[in-house]
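To keep things clear, I will list the structure first and then write my remarks on it.
Not every chain is included here, but those present sit where they belong.
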Amino acid sequence: MNTYHLQYFSLLGDFTKKSCETLTSKASTPSELYAEIEALYSFSHGKDNFRVAINDEFGEWNSVLNDGDNIVFIPPVAGG
Amino acid sequence: MSNFLISAKAIEDIDIVEKVSTRQSGGYVIFDGRVRDHNENRDVTHLQYQAYEALAVKEGERIIAEAFEKFNIHKVFCVHRTGDLQIGDSAVRLIVSAKHRGTAFDACEFIIDELKIRVPIWKNEHYTDGSSGWVECHECSKHAHHHKES
């Protein structure tokens, strides 16, 4: 089991009603962790067009996560 | 000093010209993006911007570094709002100085185009009927697809 620090932005903040949290999880990739969040908060939005950040850098959905990583799922952006 | 800033306060008060002035620069091009009163045929009353600041600043600075590689420019400064904005408020201001105007125009347009599809900032629009929603720009959806497929 690893500990992950998550921040929630945009519609993920709406789904989770949180801006951040720390989770203990057996997920070892962002993909697995995202599926776990969907189940935990009972939403099913999928992650098409989403990206993921690991420790404040863009990462891959199948990157291997380490204990204590900061994870952010990034819905389609709309700055400017 | 970083030349990409996320600001929770009004950016109208920031003297962006001073940040890029040089005696060598003949052309200054500014993009000022403001909240308009409609989007895709819906009437907008106000909105909120949210930013993942740590990554937004990194990605913003990467875009500016790319602009310096591509274009013969002198200085760049960019600031993007977070928080509550009203119609007419500036959401983003970007300024580029260069010897000649052509490169300043090209670099300014390049940076704002890349910012819109790459920098983790989100916009929650509120409509006259009381509803609200997170905006997905079509360009950035395409961009994410492209990343996944490549």
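We call the chains A and B, going by the order they appear; numbering starts again at 1 in every chain.
What we mean here is this: contacts are C-beta pairs under 8 Å (C-beta built on N, C-alpha and C of every residue); 3 or more make two chains touch, one makes a residue touch a chain.
The shown structure was predicted, so the numbers you read here are calculated from the model rather than taken from an experiment.
*Asks:* Which formula, in the displayed labels, matches the entire complex?
*Replies:* A x2, B x2
Convention: only the chains that are shown with their structure count from here on.
*Asks:* When the C-alpha atoms of chain A and chain B are each averaged to a single point, how far apart are the two points in Å?
*Replies:* 25
*Asks:* Report the residues of chain B in contact with chain A in the complex, numbered from low to high.
*Replies:* Residues 33, 49-52, 54-56, 58-59, 80, 91-92, 112, 115-124, 134-137, 140-141, 144-145, 147 of chain B touch chain A in their complex.
*Asks:* Along chain A, where are the residues that touch chain B in the complex?
*Replies:* Residues in contact with chain B: 7, 9-11, 13-14, 49-51, 53, 56-58, 72, 74-80.
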